[in-house]
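Worksheet: the structure to be examined is printed underneath.
Note that one protein chain is taken out, while the other chains of the complex remain in position.
What follows is chain A.
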Amino acid sequence: MSVLNVDYMMGLVPILLRYLPLTLAMAVAGMVLALVLACGLAVIRVLRIPGLNGATLLFISFFRGTPLLVQLFLFYYGLPQLLAFLTQIGGITATIMGLTLHFSAYMAESIRAAIVGVDRSQTEAALSIGMTNGQLMRRIVLPQATRVAVPTLMNYFIDMIKATSLAFTLGVTELMGATQKEASGSFLYFEAFITVAIIYWLIVEGLAWFQRRLETRLNEAYRR
């Protein structure tokens, strides 16, 4: 067994970091879009809007019930055969689309649970002073639900950052794709993949630190 080639690893880091912006961009774009979609889905579920509620349930069921990789292949390879205008779809777009739909299904359920978990008396108090349903959602219920939902949503974000690595199966050269290329050139597979693992790990740890600070701030109003 040969000794770990540390010099190779150190040299690899700056090369791989060039692809970090793309990885993060896909994750951030996916997260923002997924949050918007998930909020919409959650509100539909909470208010049980007729018609839309059933469609939402089906959507959540499908995107939670099938592997992300299958969904990515479906969007990238499958859909263009069905819909001609999608032939232009790139690997990056398909990845963001897949991440958005897949994670919004999970996030919708945790946002819904957080909304439902806000004490009924908060809604009644808001109604009693003459607020409309929209006003009380925006100003009272959603801010309180956010505090409950943030830890779970941050977990999904962490998961999503790691899930961007699947983009390499669609031919996108992001962190994982770049590592794969480097490794197959040098044959130092262990060094290459442990390096990229550590990079992912550090990103996630950084986020976890941010998450703790965010939670402290969100809990400010609730400290006795």
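What we mean here is this: contacts are C-beta pairs under 8 Å (C-beta built on N, C-alpha and C of every residue); 3 or more make two chains touch, one makes a residue touch a chain; residues count from 1.
Keep in mind that, in the parts below, contacts and distances are computed from a predicted model.
Choosing from "NADH-quinone oxidoreductase subunit L", "Amino acid ABC transporter ATP-binding protein, PAAT family", "3-oxoacyl-[acyl-carrier-protein] synthase 2" or "Ring-1,2-phenylacetyl-CoA epoxidase subunit PaaA", the protein name stored in UniProt for the chain missing from the display reads "Amino acid ABC transporter ATP-binding protein, PAAT family". Within the full complex, the residue among A:L16, A:A126, A:L188 or A:I203 touching the omitted chain is A:A126.
Residues of chain A in touch with the missing chain: 119, 121-122, 124-132, 135, 139-140, 143-144, 147, 220-224.
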